[in-house]
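Every protein chain but one is kept in place in this view of the complex.
Chains here go by letter, A, B and C, matching the order in which they are written, and residues are numbered from 1 within each.
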Amino acid sequence: MKERPARVRWEQRTQRPLFVLAFAFAVAYAVPIVWPDASRDVERLCTTVEWTVWGAFALDYVIRLLLAERPAEFVRTHWLDLCAVLLPLIQPLRLLRLVSTLLLVGQRARVASQIRLTTYVGGSVVGLLMFGSLAVLSVERNSPNGNIKTLGDAVWWSFTTMTTVGYGDHAPTTGLGRMLAVGLMLSGIALLGVVTANIAAWFIARFEKDDVEERRQTAAIAELTREVRALRAEVAALSPPVRDEVEEQRH
Amino acid sequence: MKERPARVRWEQRTQRPLFVLAFAFAVAYAVPIVWPDASRDVERLCTTVEWTVWGAFALDYVIRLLLAERPAEFVRTHWLDLCAVLLPLIQPLRLLRLVSTLLLVGQRARVASQIRLTTYVGGSVVGLLMFGSLAVLSVERNSPNGNIKTLGDAVWWSFTTMTTVGYGDHAPTTGLGRMLAVGLMLSGIALLGVVTANIAAWFIARFEKDDVEERRQTAAIAELTREVRALRAEVAALSPPVRDEVEEQRH
Amino acid sequence: MKERPARVRWEQRTQRPLFVLAFAFAVAYAVPIVWPDASRDVERLCTTVEWTVWGAFALDYVIRLLLAERPAEFVRTHWLDLCAVLLPLIQPLRLLRLVSTLLLVGQRARVASQIRLTTYVGGSVVGLLMFGSLAVLSVERNSPNGNIKTLGDAVWWSFTTMTTVGYGDHAPTTGLGRMLAVGLMLSGIALLGVVTANIAAWFIARFEKDDVEERRQTAAIAELTREVRALRAEVAALSPPVRDEVEEQRH
Partner (left out) sequence: MKERPARVRWEQRTQRPLFVLAFAFAVAYAVPIVWPDASRDVERLCTTVEWTVWGAFALDYVIRLLLAERPAEFVRTHWLDLCAVLLPLIQPLRLLRLVSTLLLVGQRARVASQIRLTTYVGGSVVGLLMFGSLAVLSVERNSPNGNIKTLGDAVWWSFTTMTTVGYGDHAPTTGLGRMLAVGLMLSGIALLGVVTANIAAWFIARFEKDDVEERRQTAAIAELTREVRALRAEVAALSPPVRDEVEEQRH
């Protein structure tokens, strides 16, 4: 892409401070939910931190847009970021601020080339677990028929949901809680499936025995490579004399 | 296939009107279930719309059959469509009309070459969710021991079933509801599995790091390609002088 | 294998009668469970049919053993059949007779070369569903805390278990019922997973769009094939003149 120089340098330089802000957001989001009896001052502070972090990421989006060589293309390929920036302005709900900031953090994390896939997937799973639990807890705690009343229950529910075990000892009962649960299911099952598959691969890894078809295929390619190598050797053995001959005849 | 010209032109021209009819059917099916206190006139209108849409798709099948160059082969390869056309004539049940129309819409959607795989799978999942929820709701609502009494519960139940989470806070209790659930399970789990796998792939996509064996295999092919390319260069270097030589000797 | 002639002819000739016997067993096993108020005569008849079918399959095993050219090897590679033959002699329990006969039928079905994979997997799933439901029903019906009391509940439970949905509205409570459930889970989940994967593939099939990596790999091979084909054309263009030349020089 042509826009590399300026934008990429900005993205690399702002990576660490934005990560620190993301962590601050996580704390500011968790505190009023985990500690519901907090004083009004603490609550106000947390809200301020949330708005600040969202603002910093929104500003980061605007700066990246200005630094982009083709702004129209940047807006088109980053429409999800734009939505995340605009959403809390239209509806200043706490939940929308959470989703927006998570989206902006996720989009930025994907840009950071130093982050490895394992870290990204692991971080997403932990983030989904944590924010999914907290959001469902804050929604369900006040529901009269709700059964997710403590943080422990919420985390346990997230875990049994993302592994698709689904005991049903805890389940959201409100419409909003269920919408959050559907989001958590779709993304959480997908990502925790990747984690589980990696754990299975880790158990198996040191045995270096792949499944039959895979092996057969690799064997086919290996056989083919041997074949071509032999062919090449033959052609190599064939070519120099011919050239000599040609040269001899030319002189 | 030889039958392309006439039939394919018909299929392309009727695509949009049939899609509009399919949408009308969705509305006509949903209204009396979501709004059970609707007046008799509304109910009668909905039934008329349902029969009309089914009729249009049945007519479409007949016309495609007449336009087909080999009608016998068309009937054999589209036996599912034939069943869907005949079923509501034998048993004019609402549920059979739903299944028939869904089948006919699905078969036609697959023919439409403009529809992409993502749209098709996504549309099928949304359709299964919506019609599965509505059908189970209409069946379970009147069951004395049933626990699926509102549309929200029905959609939530569909979701927890298709993701195989299965909390068990809501589950069909009647024989017909369970038969619908089995159909939803088999097709829904299969399709939502595709969606979840795609979400996982989307998360991972931008990292372009594949699992080990895949990489090893691609590497093997790449190595082989280099090998062959080198061989070809050698042969290319070898061949012109030989030809020259041959030509020289011929003169 | 050397034992083909005699044994294989026997296996092909007995295939149909044994299939009929397997069907008779299914009926004889189901009747007393589905119809618990049946007269003693019906029950005695069913038991006789069960013993006869098991006996026929046991006899089939003995005849195949006698027809085998290397009996020792046959016993070693068919130890599961031997267990299935001997088990009901040691413990004449109804459940053991069921497991034994199912094993013998399954082993014979795998030998029959006319049966296609889809039929085999589908038949196994239906068989596991049916016999799993019946066996769990017969065990759980008499349990005081049991919640699987009707055939409908048993089939529904089998289905929600094999799809891993597991609502928990019905679950075995006795030790024997749970052991049956574990067997059903391990084999049923494995097989119904194959069925679900096939349904997903059937939905996707007509679009012929594979996932990215698969396509990239196939593309790599295709590119390589083009490369090699070009090389071959070059070599082919190269070789005849050389031969001519050689022949010319020899003359």
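Convention: contacts are C-beta pairs under 8 Å (C-beta built on N, C-alpha and C of every residue); 3 or more make two chains touch, one makes a residue touch a chain.
Please read all numbers here as calculations on a predicted model, not as lab measurements.
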Quiz item: Considering the whole complex, which of C:T14, C:T101 or C:T164 touches the chain not shown?
Solution: C:T164
Practice problem: Over the whole complex, note the residues of chain A touching the chain we left out. | Solution: 152, 156, 159-160, 163-169, 195-197, 199-200, 203-204, 206-207, 209, 211, 213, 216-217, 220-221, 223-224, 227-228, 230-231, 234-235, 237-238, 241-242, 244-245, 248
Quiz prompt | Touch residues of chain B, complete complex, unshown partner | solution = 164, 166-168
Exercise. Kindly note down the residues of chain C that lie in touch with the hidden chain.
Key: 110, 116-117, 120-121, 124, 161, 164-168, 171, 173, 175, 178, 182, 185-187, 189-191, 193-194, 201, 210, 214, 217-218, 221-222, 224-225, 228-229, 231-232, 235-236, 238-239, 242-243, 245-246, 249
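Everything below uses one rule, namely that only the chains that are shown with their structure count from here on.
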Quiz prompt | Central subunit by CA centre of mass proxy | solution = B
Quiz item: Rounded to the nearest 5 degrees, what is the angle of the rotation relating the C-alpha atoms of chain A to those of chain C?
Solution: 180
Quiz prompt | Centroid distance [mean C-alpha coordinates] between chain B and chain A, Å | solution = 28
Quiz item: Just how far, in Å, is the C-alpha centre of chain C from the one of chain A?
Solution: 40
Quiz item: Hey, what residues on chain B touch two or more of the other chains?
Solution: 164-168, 217, 221, 224, 228, 231, 235, 238, 242, 245
